[in-house]
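Please see the structure below; I have some questions.
Heads up, one of the protein chains got dropped from this complex, but the rest are sitting where they should.
We call the chains A and B, going by the order they appear; numbering starts again at 1 in every chain.
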Amino acid sequence: MMQLSQNQTKRLTAVHGWGGVVLGLLLYVVVATGTVAVFGQEIAKWSAGASSSRGIDHPIDAIVRDLATKLPRFYLAETSIWENEAGELVAFFHSHVPKPETGENADFGTLFRIDPVSAVVLDRHEGFIWERPDTWETSALRHFLVELHVRLHLPDPWGLLATGILALLLMATALSGLLMHRHLIRDLFVAERSRARLVSARDRHLLASSWSLPFAVVLAFTGSFFSFASTVSLPILAQVAFGGDREAMMETLYEPAAPADDRPAVAADLDSILTRSTEATGGPPVFVSIHGFGRADARVSVWHAAGGGRMGFAHAVFDGADGRFLGVRPGIGISRSLGSDLNDLMWPLHVGDFAGLASKCLWGALGTTICFVILSGLRLWVRRREIDPAWRRFGRAVTTVGYGLPVALIGSACAAFLSATAGDPFFWTPVGFSVAALAGIALGAAVPENDRLALAFRRTLAWSCLLLPIVRMAGGGRSWAEALANGDAEVIAIDLLALATGGTLRLLVRRSPDRRDAAAQLPEPAE
Amino acid sequence: MPTPTVTHRRNTGQPYAALASAIRKRPQVIRWILAGPGATTAAILTMAAMPAWLPRGAAGVDNIVYPLVLAPLIWTVAFLYAVVEPNLPRGVALIAGAVVANGLVTILAAGGAFTGSVR
Partner (left out) sequence: MSAAAVLATVTTLAALSHLAATDPKRRRAAALPVARKRRRAGLAVTAALCPGFLLLTAADGVDFTLWLSAASLGGWGVAACPPRRAARAMVRLARATAAPRHRLAGILMGRSRDEAAGRIAELERRVDELQADLAASARRRTPAAAHCTHEVDAA
């Protein structure tokens, strides 16, 4: 690795260590929730009562056409169609209206939830829909998890800025670690040495961080891109390159609008468009957007999930009046270029959704590795300073957050399940998280010795995991027999994962000695 | 590889030398400013100036997409450079140079000086 002077190494160590100490626990929260959010779709199916039927796989043209004829033309300016995890078809007919509070344009219209098989409208909502997640989001638990990961439940733009800063911290600590570690290649296979606590903690941290370094950089890079692109970079670029004209920038970056022609026209057949779009791109359709439904200048955009060797989404565009195929567009720009390819890679590389469950599992496992790296780094920092009571207290805070976060997440899941039939899960899910988090903090404050605290948390986490499937079923969730009959493997897989985690933790608790050797508590030299 | 050492200039009559000696008197504060606000400002202005000189590419969007995507990397490079640079005055000069040069380009671009090439 790069040869650095003592002063340079000292500065990098300070950045690496203090950056971790000051923001490491928050970073752990963001990475851990992101790791769980990788399985957001599966969690939504598990928690919301899944259905294997796919809304867009059924013929939808007649349903959408029927709903559109009953609405004023104003609402047909934009139409968004997708399927939710409950297998329902969702259609949102809307226009852009200035919000009374801010004066900024926002989507205003009518949202329908429809049974795609019987074409019965299950639910209808009107207004500024995106502000009310209960109208379009299937799972309160998934919504809570994703918001915690993306915004830490802070208002815009502060939440995105906070998580962006945390992503930059991850990148700075990963790369400073790379520069600091002089023997990265030589130590790549040095396993944890036992019986020497500090050295073993160091080995554990170095080994995990060395192997997960490329993924940590990719995760941090893509994460900070998503946080800063809309909040910082795009407004600045719009100002510099387009004189502040955001609409001009959007027209350059995305599909330019067709020449305006508001004469009425019979809308093209959506089912035929979806079939041809799937043939042209590969991968299942996941989102349809119609600009100017029933007008001569209508445009239909169909987005497809990854498939056929493609990592990102595919975007096919059709003429909405005569159904002509206008081509496959990249995520940004109207034709492919290196820049648009780079942009299209950001999403799949961040969420790992590019090769079905295999890539998601790998991304979940790598996310868990990053969590391990963060916590092992913090523990190493504390062990080097264990003689100081203040750092011992910080060590207990690390244990509390490390184990408390999964316990709190299970608390939020329990609250979502129990309130699904008798209450508002969008209200109770954060409440469940807060109550479980406060209970974890209370446990952390009550047990003064770190090893006993870890043991108590492991016990709590083990029982929480074991009870989770029971609470789910008690809250009206599908039984395994129903899930099997319906072909919903996600429900059984997540239940089994919870049971396996709980069982493993119980086994670890039984094997771990109640009292650690007092001598092992004393600080030791690193090497 | 020999450890890099800071070379102290003797010609104190030069304005650069006076500035360098002022920087060396408060290395910690200057390093904090350089790696914190300095690196952040340099990264933001570098990103902002990029559309003015980057080619637009086949799709006509590369000059916007590259700065958009590369912004986190630009910050990381500026930040790590500010932390690692052994010669603090040189680090200050380089980051300040990047801020001034990119700031000028950004102001000119925002004022429409490169309208033809940017849009």
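Everything below uses one rule, namely that contacts are C-beta pairs under 8 Å (C-beta built on N, C-alpha and C of every residue); 3 or more make two chains touch, one makes a residue touch a chain.
Owing to the predicted nature of the structure, the values given are computational and were not obtained by experimental measurement.
Although it is not drawn, the missing chain touches A when the whole complex is taken into account. Across A:Ala44, A:Ile114 or A:Ala208, the single residue that touches the chain missing here is A:Ala208. Contact with the undisplayed chain is limited, among A:Met180, A:Leu349 or A:Leu505, to A:Leu349. Check A:Ala201, A:Leu366, A:Leu380 or A:Val398 against the missing chain and you find that the one touching it is A:Leu366.
When the full complex is taken into account, the listed residue touching the unshown chain is A:Ala358, out of A:Val120, A:Val266 or A:Ala358.
Although one chain is not drawn, its touching partners on chain A can still be listed: residues 186-194, 207-208, 211-212, 214-215, 306, 309-311, 345, 349, 352, 354-355, 358-359, 362-363, 365-366, 369.
Convention: only the chains that are shown with their structure count from here on.
Inter-chain spacing, taken between the CA centroids of chain A and chain B, is 33 Å. The touching residues of chain B, counted against chain A in their complex, run 1, 3-4, 31, 35, 44, 47-49, 51-52, 57-69, 71-73, 75-76, 79-80, 83-84, 86, 106, 109-110, 112, 115, 118-119. Residues 3-8, 11-12, 15, 167-168, 171-172, 175-176, 179, 220-221, 224-225, 228-229, 232-234, 236-237, 239-243, 248-249, 252-253, 330, 332-340, 342-343, 346 of chain A touch chain B in their complex.
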